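As you look at this complex, bear in mind that one protein chain is not there, while each of the others sits in place.
Going in written order, the chains are labelled A, B, C, D, E, F and G, and every chain counts its residues from 1.
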Amino acid sequence: MSYETDIHDLLEAYKSGDLSEDEVISRFHRLNVTDLGYACLDHDRSLRRGFPEVVYCEGKTIPQAASILTVLASRHANVLGTRASRELYETVKPDLPEALYYEQARLIVLEKEPLPKDPDHKIAVITAGTSDVPIAEEAAVTAETMGNEVMRIYDVGVAGIHRLLGRVEEIRSANVIIVIAGMEGALASVVGGLVDKPVIAVPTSVGYGANFKGLSALLGMLNSCSAGVAVVNIDNGFGAGRMASIINHLR
Amino acid sequence: MSYETDIHDLLEAYKSGDLSEDEVISRFHRLNVTDLGYACLDHDRSLRRGFPEVVYCEGKTIPQAASILTVLASRHANVLGTRASRELYETVKPDLPEALYYEQARLIVLEKEPLPKDPDHKIAVITAGTSDVPIAEEAAVTAETMGNEVMRIYDVGVAGIHRLLGRVEEIRSANVIIVIAGMEGALASVVGGLVDKPVIAVPTSVGYGANFKGLSALLGMLNSCSAGVAVVNIDNGFGAGRMASIINHLR
Amino acid sequence: MSYETDIHDLLEAYKSGDLSEDEVISRFHRLNVTDLGYACLDHDRSLRRGFPEVVYCEGKTIPQAASILTVLASRHANVLGTRASRELYETVKPDLPEALYYEQARLIVLEKEPLPKDPDHKIAVITAGTSDVPIAEEAAVTAETMGNEVMRIYDVGVAGIHRLLGRVEEIRSANVIIVIAGMEGALASVVGGLVDKPVIAVPTSVGYGANFKGLSALLGMLNSCSAGVAVVNIDNGFGAGRMASIINHLR
Amino acid sequence: MSYETDIHDLLEAYKSGDLSEDEVISRFHRLNVTDLGYACLDHDRSLRRGFPEVVYCEGKTIPQAASILTVLASRHANVLGTRASRELYETVKPDLPEALYYEQARLIVLEKEPLPKDPDHKIAVITAGTSDVPIAEEAAVTAETMGNEVMRIYDVGVAGIHRLLGRVEEIRSANVIIVIAGMEGALASVVGGLVDKPVIAVPTSVGYGANFKGLSALLGMLNSCSAGVAVVNIDNGFGAGRMASIINHLR
Amino acid sequence: MSYETDIHDLLEAYKSGDLSEDEVISRFHRLNVTDLGYACLDHDRSLRRGFPEVVYCEGKTIPQAASILTVLASRHANVLGTRASRELYETVKPDLPEALYYEQARLIVLEKEPLPKDPDHKIAVITAGTSDVPIAEEAAVTAETMGNEVMRIYDVGVAGIHRLLGRVEEIRSANVIIVIAGMEGALASVVGGLVDKPVIAVPTSVGYGANFKGLSALLGMLNSCSAGVAVVNIDNGFGAGRMASIINHLR
Amino acid sequence: MSYETDIHDLLEAYKSGDLSEDEVISRFHRLNVTDLGYACLDHDRSLRRGFPEVVYCEGKTIPQAASILTVLASRHANVLGTRASRELYETVKPDLPEALYYEQARLIVLEKEPLPKDPDHKIAVITAGTSDVPIAEEAAVTAETMGNEVMRIYDVGVAGIHRLLGRVEEIRSANVIIVIAGMEGALASVVGGLVDKPVIAVPTSVGYGANFKGLSALLGMLNSCSAGVAVVNIDNGFGAGRMASIINHLR
Amino acid sequence: MSYETDIHDLLEAYKSGDLSEDEVISRFHRLNVTDLGYACLDHDRSLRRGFPEVVYCEGKTIPQAASILTVLASRHANVLGTRASRELYETVKPDLPEALYYEQARLIVLEKEPLPKDPDHKIAVITAGTSDVPIAEEAAVTAETMGNEVMRIYDVGVAGIHRLLGRVEEIRSANVIIVIAGMEGALASVVGGLVDKPVIAVPTSVGYGANFKGLSALLGMLNSCSAGVAVVNIDNGFGAGRMASIINHLR
Partner (left out) sequence: MSYETDIHDLLEAYKSGDLSEDEVISRFHRLNVTDLGYACLDHDRSLRRGFPEVVYCEGKTIPQAASILTVLASRHANVLGTRASRELYETVKPDLPEALYYEQARLIVLEKEPLPKDPDHKIAVITAGTSDVPIAEEAAVTAETMGNEVMRIYDVGVAGIHRLLGRVEEIRSANVIIVIAGMEGALASVVGGLVDKPVIAVPTSVGYGANFKGLSALLGMLNSCSAGVAVVNIDNGFGAGRMASIINHLR
C-alpha cells in the first residue's frame, strides 16, 4: 500500500464519518510504519521507490540489527543490510536462510525476487587501486541487488594512464559510471573528461598520512575540473551504488 | 548549608571577634569542599542547584571514580556517574547497593530520594536513527534523575519525513525538546521549524567518513536555519539532559 | 489564521463536496504562504509561534529584502529584519515609517503592537568585552522585540574575575542568561558554574589570529565544563535572543 | 570532426605512406585543439559531448577570457562563460552581439542554435532560501542552455517544512532534482527522502559564522541520511546544472 | 666539559700545530656527542643548561630507549625519561637500580645527585579536573627533578569558581604557575587574571567530542583574554615543567 | 587602592556597623571599577600588577576606545593602547598630548611616569624575517613601556643559520627571549636549543599559501623539539611583550 | 618490451593488414598489462623507468599482495613491496626465497639483479630524532634498491644545532638530501639553508598532541623559509627514496 492509497483511504473514511477530524489528522502520517522502540521501520518508502529496504547496521547492536532485518524480510521480498559484520550474518541466518553474505562488501543480501536487469543500461564500477576494491564491491553488489547490470574495472589509476586508456571504449559503453579512488582521487577527473555519462565519485580513506582519512580524495573529487562528476561520502560504496541505480532507471 | 549561609556565619564570627580578618578571608571560599587530593568535591554546588551531584567518570581511574562516588553518596541523596564503565559499577556496588547501572547510557544512578516529576512539563527526546539511541538514553535517564517526565521518540530521521510528521502533535506537547542526530543533523532544523518550544540539539559521531567524528552534525546543528535551536557538545547526552532539565524547571 | 484552522477548513470543504480529493491534497500544505518568486513567505509560522516574523537580510539584494519586509508588514504587526544595512533601512523607511534602525545591532524593527514584557522574567545579556557589544545588542533588541525585559551587563570577562563576581546576584535574578564572548569564550563556563538558570552562549569572532574567526570561542563554549550551557552559531546574536525568548516564555 | 574520425584519418594516411610512423604518433593526440599560448582549446570535447563549450572566466584576465570566448564562438554555435563579470560581457559584446548576460547567475550565454528541450524530462531547481538564488540561477540557466526544461522552486527550506510539502507533487514530476542550500544544507536530505529521482546537492556559502564558507552545508549534504543524493562543490551551480543535464539526457 | 672549553682546546691545539686547519674545522662541532647510530647524544647540552638529560621514550623501541638511558646515566648524575612505559622501566632497572618509575606521570627518574630546591621560589601546578592529573604529575615531577619546590592544587576548574577563589592566596605565593586543563581550558584565563606571575598553560586532550583531542583547550588557552599566559603543546606536561623550571631559576 | 585595602575597609565598616551585611556583600567585588556601559574598567588590576593599564582597541568604535583611554589616563600615569589606528591616535591626542603613536607596532603609549629599567635583565626580541618586524615592534615597545631594557635582533631566520650563530652570545646575554617568526617558525626551536633562558614564541601570519594565516608557524612552535619554549597567539606581539616582562621582573 | 616497441609493432601489423583498424585501436593501450581481477599490473612502467616494480601492500589482503608480488617476480628481476607486514613476508617467502624483509622499514625486497650504485652520487638520509628512524630506513632501503649509495645521518635535530653543524661537510658531499622530521619539522629549513643540493623533506607523525598526526611537520616543511626544499606525504619514506633516486640518476 502506497502513501497515495493511504491518504485516499483516510479521506474516504473521514467523508463517510467513520473517522473524526482529529483521528484523520492523527492517522495521517503514521501508516505503513512499524515501531520497534529503537527503530521506526518505514515500509512505505521501499514500496514507493521500487528498491529493496536497506538497513545501515553499524552502530546498532546485533540484536537490534537482526530484529530489523527479520521484520523487514517478513514484509519485503528483498532486503539489504550494509556495513554488516559476519557475526550479524550468522545471527540472522537461521531466520533468513536465503540471505547471502558478501565479505569484502560487508553486505547481507536477501533477494527472494531479484529485480530484472537491463543489459543495455550498465553501471561501470572503476577503482584506482586494489585497496579500493572493498568499497567498489559494496557499490557493485548494491547496484546489482537494485536491478542493474554491473561492469567491474579495477586498478586502473592514473599513475599508469594507459591502463585506463586501454579500456575507455568499455567504460563509454556504460550508462552510469562509479569511480572509486583514495589518495588524490584524480581518477574521477580523468574519467569525467573522457566520457559523456554521469560519474558518481566515491573518495576512499586509502593512503598515506596527509590523506587524512579520505579528506584528500574527497576534496580532490569535489574540485574536479571535469563537469559531470558528483560526489558521495567517503567510503560510501552503498550510496554510490544506490545513486547510480536511481539514475540508471530513468528513461 | 548553602554558600549564602556560609558567608553569613563567617561575617558573624568576624564581627564577634571569633575570627581575625585574615582568617575570614582565608576561610571565605573554602567551606563545603571536600579535598581528596586528586579531586575537590563541591557539595555546595549540588545543594544550590537542586540537582544530584554529577561525576564525569571517564579519564579517572576506577579507584578515583569509586571514591568520589562514595564520598558524594555519604552527603547527598542522589548521585549520578556519567561515562561510567560496568567495571566501575561493580566496584562501587558493595558500597552503594541501591545504585543502578544503565548499560546503553553508561550511567550509574543513585536515587535515594527521587525528585518529583511534573507530568505537565515533559521533555521529549527524539533521535534520527537507532544508532543514536545510546546518547539519547544518556540524555533521557539524566533528565529523569533530575526530576523530569521524559517522552522517547526514536528513529524518526528526515530521510522519511512522514515518520516525523506523524508524531508532531506528540512532540508539540512537550515543554522542552532534545534532538539527537548524527550524519548531517538535519532533524534539529526540521523539528525546530515545527515547534515553538526550545530545542536542545546533540550532534552524534554516527556516520560514514566525512562525518569526521560528529563534526558534520555539529556544524549542521549550529547552522540550523530554524531559530530556537541551541547545541551541546558531540555525543553529550548528559549535557543535553541537564540543560533541558534546567529549562524545564523554570516557571 | 493558523495551520490548525486551515486544515480544518480544507477538511470541511472536502466533506461538503466543495473540493475534490485532488484539490484537498494540493491545497493541503500551501495556505498561508506568499510566493514572491525569490522568496516564499510563511505567514503561518509567525502566527503559530507568537513572535514577529523575521527576515535574514544578508545575501538578499536590497530590492528583494525591501519587498519581503513590506509584504510581511502588510500582514503582521511586528517585523524584524536582521543583518540589515542602513541602506536597506533607508529604502524601506518611506513604506514603513514606524520602523526603527539599530545601528550596532544591524536590526530593522517594526513594532506596531509591542509584545508585553514580564518584569519578573528577565533575560540577562552579558559580554566578556566591549568588542562583543554589537552581537550583544543584536541579542538584546531581538529579545525585547519578542516581548522580554532585558538586563545588559557588558565587559565583565574572566581576565578580571571580580568584575563578574560583583554582579553575580544581579545575574542570578534573571530567568535566562545569554553569554557573549570571543577569544577563548571562558565567560560561558564561569557564568554557567555560578547560576542555576539556562545559559545560551554566543561565540564571537573577536580576537587575535588563532581565534580563527570565532572557532576558538565556539569550541571553548561547546566544551564548557559547566552543565547548563548550550551554544548557538558564531556571532549569532539573533539566534540567542530568540532561543532565550522561547525559553523565557515557558511557564 | 570527432576524435574517432581523427584517429581513422591518421591511420589511413599512415597506411598509404603519406605519414611516417613518427608523424602519426606526434599528430595522434593533437588534432582539434587550438593553442592560444595561455589556453589550449579543446573543440573536440564539446562536439563529443553534445553540449556548448564552457569557459570558466574567473582567474583569467579580461583579454584572455574574451579571446577564448571569441575563438570558441567562431567554431561553435553555443558558448557558455561562467563566473563572468559584467565588464567581460561588455568587452565581448561587440564581437558577439547575440550573447546575453545573466547578472545574478554571472553567466555569458551565446545560443545561436538553441538545443531542443523535452518537456517530459524536467529538471527542478530548489533552494532553501532567497540568498541561494544566484547559485540556483547559475544552475538553471546552465541546464537550459544545455537543452533542458527547468522548473524553479525557491525559498522552501526546512525551517518551514510545509512550504516544501505543499510542492512535493510538483517536485516529483521532475526527472532530476537540484537542491541548493547553505547553512546546514538539510533540504537535500529532506527532498532526497521524498522523491525517487536523483538529487544533485549544491552547498552554498550562505550563513552565519560556523558555516565556514560553505563547509557546514557541504558536510551536511555529504552525510545526508537519504540515499540518492550526490554533491558538487560549494557554490558550484554550473557543475550541478551540467551534471543534471547529463543525467537528464540519458534514455 | 662545556662547549666553551671544547672550542678553547681546539684553538689551542691548532695554534700549537697539533691539529691542522682541516682537523680543527672537522672536530669543531663534534665533541661531547655520543653517536649510537640511531641516536646522537648531546652531553654538552645538559651540562650547559644545568638540568638532567632528558630522553623522549615514545616512538623508540625498548632496546633503543634503554641504551640511551644507560649511556646517559654513565656520564650524568641525573637522567629523566619521559613517556616511558613500565616495560621500559623494568628493562633498565637492572642497570639503573636507583631509577624510580612514576606510573601516572609515565616518567623514569634517576636522581643520583638531586638538585637543590629553593622553598621561596615555588612552582604551582593547578588542574581543572581529576582527569588532568596524569599530565599534572608529569609536569610536577619534571619540575621537582630539575630542582624546584612544587605545590599541587588539583580539581579547581571554573565550573565551581569558589573552589579556585578559596586558594588564590596560596597560588599567588608561587613564583611560576602551571595551569592544566582540558575541555575549554578556561582555567588558564581565570588564573591569569588573578595573579601577576607567569602562567604556563597546558591544554589536555580530556573531554567530549568537539574537544577534538585537545584542540578546544589549545585554542582556548592561546586566545586567553588574560595577558601573562603562554602555552605548550597538548598533554605536554614535561614541556611545561621544564619551561617553568627555567623561569623559576632566573634571578 | 588595592583589592586588599578595599576588602579591609569593607570589613572595618561592617564591624563598626556602618554597613549592613547585605551592603558588604554587594559592595564586596565592585570597588575600583568604572562602568562606561560598554566597558567596565578595572583600575585595580593595573595597580595590583605594577603595569600600565592596557586597552585592546580593535573591535571597539573610535569614540569607545577614545573614552576608555581618556578615563584610564585620568587615573593612571601610564596607559597602553594596542592594535590602535592612527585615526584613534589623532582623536585622543588633544586630550592626551603626551601620548605617542608607534606606527609599525600600532601602539598608543602614554608614559607620564616611565617605569625603571634594569640593564642587567634584558629582553631580546628576535625575528626570522623583515616581514615579522611590525609584530616584533609591538612586543618590544610593550616590554619597554612595562619597564624592560630591550635588545632587537631582526632578520636572522634559519635559512641562513650563520647569521643567527654570529649573534648567539648576544642572545645568551638576555634574561628572557622573544622569538617571532612566520612560515614554519623554526627559529624558535633553534634558539630554544642554543640558550638556557625562557623563550616566548610568537607565530606570525607571514608567508605563502599553506601558512594558513599563521597556523603553520603556530603548530611548528607548539611542537618545538626544544624544551623551554612556550607560545602565545598568532601575531600577538603585545602578549609576548607582557609575558616576557612578567618573567623578567621575577627575582 | 617497451611502450615504444609495442606501438611500433601494432602499427606494422596494421600496415601489413594483419590487424584491422578496430583491432589496432582496441589493442593500442592494453599490452604489457596483467589483469588479476583485483589488480592490473603494469609491467611496462617499470621497464620504462629503469626501477624495480613496486607494490603498496597496505590495504590489500595477504593473498592479493602475495599474488601480485609473485606475478611481478616472474617477469622482473627486482621487486619492492612497501608497508609490508612480516606475515606477508612469511607468505611469499616459499615462492621468493631470495626476498629479504626489512623490519623497521616494513619493506620486502627482491633483488635478483642489483642495480649499480655510483659512489660519487650519494643520497644523504638525515633524521631529526630516533623516532624518525623507521621512515628513514624505508627511504634509505628504497633508494639503495633503486641503485643509489646512501649515507645515514640520524638524530641531529635542531634542538642541539651543533650536532648538525658538525656534519655539514659530510652532508654537503651528497648529491641529493632527504630530511625526515616530526614535531615542527624545522630540520628541513636548516639543512636547506646549509646546502646547495635538492632537499626532499618527509614530515613524520612523531610528536605530542598538536602534531595532529604529522600536520605540524607537514605545514612546517611546506612553509620552509629555505628554497630548494620540496615535500612528500607524511611518513612517506618510500616516496622520498624514489624521488631522490630519480633526481640522483639525472646527468
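One rule holds for everything that comes next: a contact is a pair of C-beta atoms (placed from the backbone, for glycine too) under 8 Å apart; a residue touches a chain by one contact, two chains touch by 3 or more.
Not measured: the values here are computed from a predicted model.
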*Of A:Gly59, A:Gly166, A:Gly185 or A:Pro198, which residue touches the hidden chain?*
A:Gly185
*Sole contact to the chain not displayed, among A:Leu36, A:Ala77, A:Leu115 or A:Leu219*: A:Leu219
_I'm checking contacts with the chain that's been left out. Which of D:Ala39, D:Ala77 or D:Leu115 qualifies?_
D:Ala39
*In terms of residues, what is the contact footprint of the unshown chain on subunit A?*
128-129, 157-161, 165, 182-186, 188-190, 192-194, 207-208, 210-212, 215-217, 219-227
*asked:* List every residue of subunit D that touches the chain not included in the displayed model.
replied: 3, 25-26, 28-30, 33, 37-40, 42, 44-45, 56, 58-60, 64, 68, 203, 205, 213-215, 218, 233-236, 239
*Interface with the undisplayed chain - residues on subunit E*: 7-8, 11, 14-15, 21, 24-25
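We adopt the following convention: only the chains that are shown with their structure count from here on.
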*Reference interface A-G: repeating pair among D-G, A-B or F-G with over half of contacts shared*: A-B
*Averaged over CA atoms, how far is the centre of subunit C from the centre of subunit D? Could you give it in whole Å?*
37
*Between subunit A and subunit C, centroid-to-centroid distance (C-alpha), Å*: 40
*Rounded Å distance between subunit A and subunit F, as computed from the means of their C-alpha atoms*: 58
_For subunit A, give me the residues that contact two or more of the other chains._
25, 45, 218, 233-234, 239
